[in-house]
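Okay, handing you the structure first.
Showing chain A:
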Amino acid sequence: MVGALLLTIVLAPSAAIVLILLARRPRLAEGLNLAASVIAFLAALALPALSLTGAHVYWASYIILDPFGAWVILCSAIVYLLASIYAIGYMRLLEEEDSLPRFYALFAGFGLTTLVGPMMNSAGLYWIAIELTTLVSAFLVAFERAPESIEAAWKYIIVVSGGISLALLGTVLFYWAGSFVLGPHYDMTWAVLRGAAPQMNPAVLLLAFLLVLVGYGTKVGLAPMHTWLPDAHSEGPAPVSALLSGALLNTAMVGIVRYLAIIEAAHPGPLPRLVLVVLGAFSLFVAAMFIVRQRGIKRLMAYSSVEHMGIMALGFGFGGVLGVAGALYHMLNHTLNKSLMFFGAGSMMRSYQTKDIGAIRDVGRRFPVVGALWLAGAVAITGAPPFGLFASEFTILRAGLRGPQVWAAIVMALLLIVIFIAFLNHFREMYFTPTPAEAEPAPARPVGAWCAVPMWLALVPLLVFGLWWPEAIWQYFGAIAHGLTPSSGVIGTGL
Partner candidate 1 sequence: MLVAHLSPLAASLFSLIAIASLLLAFVMLGSRWLRHYLYAFALESWLIAALSAAVGYYGQYPELYLIAVLTAVFRGCLLPYLLLRIVRRLNVARELHVVVQASSSLVIGAFAVVFALVVATHIGDTLGLGGTVVVLALTVMLSMKLIGFLMLTVRHEAISQILGLLVLENGIFLGSQILVPGMPLLLEIVILFDLLIIVACFGLLVQYLISHVGTTSSLKLRRLVG
Partner candidate 2 sequence: MTRDILLQIAQVLAVLLLAPLLQGIILQFEERVQRAQGPGIFQPYRDLRKLFHKQIVLPETASWLFWIAPVVAFTAMMTVPILIPVLTNFPLPLSDMGDILGGGLILTLGGFMITLAGLDSGSAYGGIGSSRAVMLAILAEPTLILVFVGITLLAKAMLPFVVNHLLVAQPAVYWSPAHLFLVAAFFVLLLVETDRLPIHSSTHVEVYMIEEGRILEYAGPLLALLRWASMMKQFILYTIFCNVLLLPWALSIEGTAIGALGAAAALMFKFTLVGCAVVVVETTQSRLRFYRYQEPLAASFLLAVLAIIGTQLS
């Protein structure tokens, strides 16, 4: 059953890619992509419940489905679905019908690679999946062929490839450390590495973990390795930005969390978690500084992504049931919320024909419904109740105040206040400052239904998850947290 579902998740976008490239008709391409995303979503919806029965290993132990992976796949599938719906409306506005099949083929490929990443059992194959996501998304970022887009894609691919090569070095060093315990030939799966970790050399383990943290941290967007993120997220088309923020960063986080679990099994002292917490706090700081002075609407959203990845890193770094649960809930809520924000930003960009915050005015008056949705999303993403991000951030703060790095929790709280003020100040500018009387209002193109529906679909669950944190999900997170801590000595129950 689980195997069939996994196969569906992989085959649906692949089939879509092949058919899109064969048919090369825009409407058909849109429809195929949407169908693939719906199928993948439905399949992924069933996965978390099924994965609780234990880790399922397939295909000569190269594919694994454990609770953590299932959750990340679900988040990726959600954003893939929402972005596919939005892309239909958005890409029609570009009025380049000929390049649409290529776009949707790349889009489906991108979705496929982000869905496949958490399934990888071998650390080396996981690295290859991440590398493939970089390659496919670089072409999506450069899709519009403007000089800024190509510059952003170039910077993206150079910085991230350099960072990921560090992760490859870390992977090789992990394998080497393991070869002292397990012999020269062995399958480098997460469970095997975790089992052998207590006997591995601590110096090599620490060096390997730091390399992996910096390497995959580049992909996640933790400061100071985040420099590609604002450019890539702001220059790609809006559905691509949503998928980048919502799916890709989560997939890269999977690697960091799994390697953290491996090194924690060797009881290395406080250093690995401390480094992760420091990186998370620094990401928050950098994001806060740049949000205060931001002038571009999509770059603002990109720095918000940096901020939330920092919060997630803090959550995983604090550890324990509270920290991990908070971080995982944050993953889901951030995915929904960031998609909402990017959809709104994309629609506003297309309507006002500008990316500058200063040039977007009177949003509330011109777009009553979509504007209200977007404003609600802005309030949500800065962590205000009653939305889901408040609940997850609060949980992470609780975890931080209990653990050894109390300073990080205090810094996080302070910076969240700064970001709240700065972010909503920009929205106040856009919504509540009237256009000067002498300037003629820019022609405001209405936002189509294809673009508005995914925003509703993103906001409603966000509100629901903020008001009601289901008991079942708590227990699910508890199972994941239990699997990530080193006290569970049974190999094979999965992470």
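Before moving on, here are some points about what is shown:
Everything below uses one rule, namely that a residue touches a chain if its C-beta (ideal position, glycine included) is under 8 Å from a C-beta of that chain, and two chains touch if they have at least 3 such contacts; residues count from 1.
With respect to how the candidates were assembled, all candidates are chains of the complex that A comes from, given by their letters.
Just so it is clear, the model here is predicted, and its values are computed rather than measured.
For chain A in this complex, the touching partner among the options 1 or 2 is candidate 1.
Considering their complex, residues 122, 124-125, 128, 131-132, 135, 138-139, 142, 145-148, 150-155, 157-158, 161-162, 165-166, 168-169, 172, 175-176, 179-180, 183-188, 201-204, 207, 230-231, 234-235, 290, 293-296, 299 of chain A touch candidate 1.
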